[in-house]
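The complex appears here without one of its protein chains, the remainder shown in place.
And then subunit A:
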Amino acid sequence: MQTFLQQLINGLSLGSIYALLALGYMIVYGISKLLNFAHGDVYMLGAYWGYYTINYLHFGFFTALITAMIACGLAGVIIEAVAYRPLRNAPRVAALITAIGVSFFLENGMSYLCSSDTRNFPQVIKRKAFDLGGVTISNIQLIILVTTIILMFGLMWIINYTKVGRAMRSVSTDYDAASLMGININHAVSITFALGSALAGAAGVLIGLYYNSIDPLMGMTPGIKAFVAAVLGGIGSIPGAAVGGFLIGLLETGVTALGFSAFRDAAVYLVLIVILLVLPGGLFGKKQVEKV
């Protein structure tokens, strides 16, 4: 029982990271119908931003987190404007391949600029463990969970209760109709990329703090796992992406705890295959009803 609870906490902390990434993936997909494979690499940029600002500018944790979100948000906007916007009306495969290209560019660009060595993420917050009846939870895990939950609700609030969010939702249903209502599509898409990438940046700083090591290729696997989480939750659903993220985190720690740590990535991909076979709409996804 204790081990179970312990793994639950570990799984939720890891799952929050995936949830943050999956949310960004999802909103970007929702508005541009583009699987942004570079999303995981924006998360890597966030981690590096945290590394440099904390080490060299002596930022505190929260300053690093917030500035990383701003920096990654900007990076997202630039990526969209330079790489994806010219392809908005191109076939989707073209945009998809461009996304893979952007991902390689960011990974190898960072390897070139900062070397491909794994680095230790500075521990700005002293790790403390609290013992709750045999189950330990560290202050870092708490920070990760709380930050994730705040950011998730913030995102939902922006999307559901603000004018910008309303414009974003209208654009994601129908580009042409929205633009004929006088909505500037480019603004709405830029803001969506900014929000999604800011969440990825936050996830990058948090994971640096949690796992304590960063490298230029760190974004690849979590990026794909976040995609799996979004599919699991149901593409198009914000709560779905969050729940999917947590479930993937739990699954991964669960598999590790059972002693199959070598297979934890395989387990995630197995879930992807099963979901696509059994429940292609995901847990919270909309059912595709075809009217004849």
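Just so we're on the same page, a contact is a pair of C-beta atoms (placed from the backbone, for glycine too) under 8 Å apart; a residue touches a chain by one contact, two chains touch by 3 or more; residues count from 1.
As a working rule, contacts and distances are computed from a predicted model.
> The chain dropped from view, which UniProt name applies: "PCMD domain-containing protein", "Mercuric transport protein MerT", "ABC transporter ATP-binding protein" or "Chemotaxis protein CheW"?
Going by its UniProt entry, the chain not pictured is "ABC transporter ATP-binding protein".
> For the chain left out of this view, which of A:132, A:180, A:262 or A:278 touches it?
Counting the whole complex, the residue in contact with the absent chain is A:180.
> For the chain left out of this view, which of A:85, A:119 or A:166 touches it?
A:166
> Applying the definition given at the start, please give the residues of subunit A touching the unseen chain.
These residues of subunit A touch the chain that is not shown: 163, 166-167, 169-170, 173-174, 176-185.
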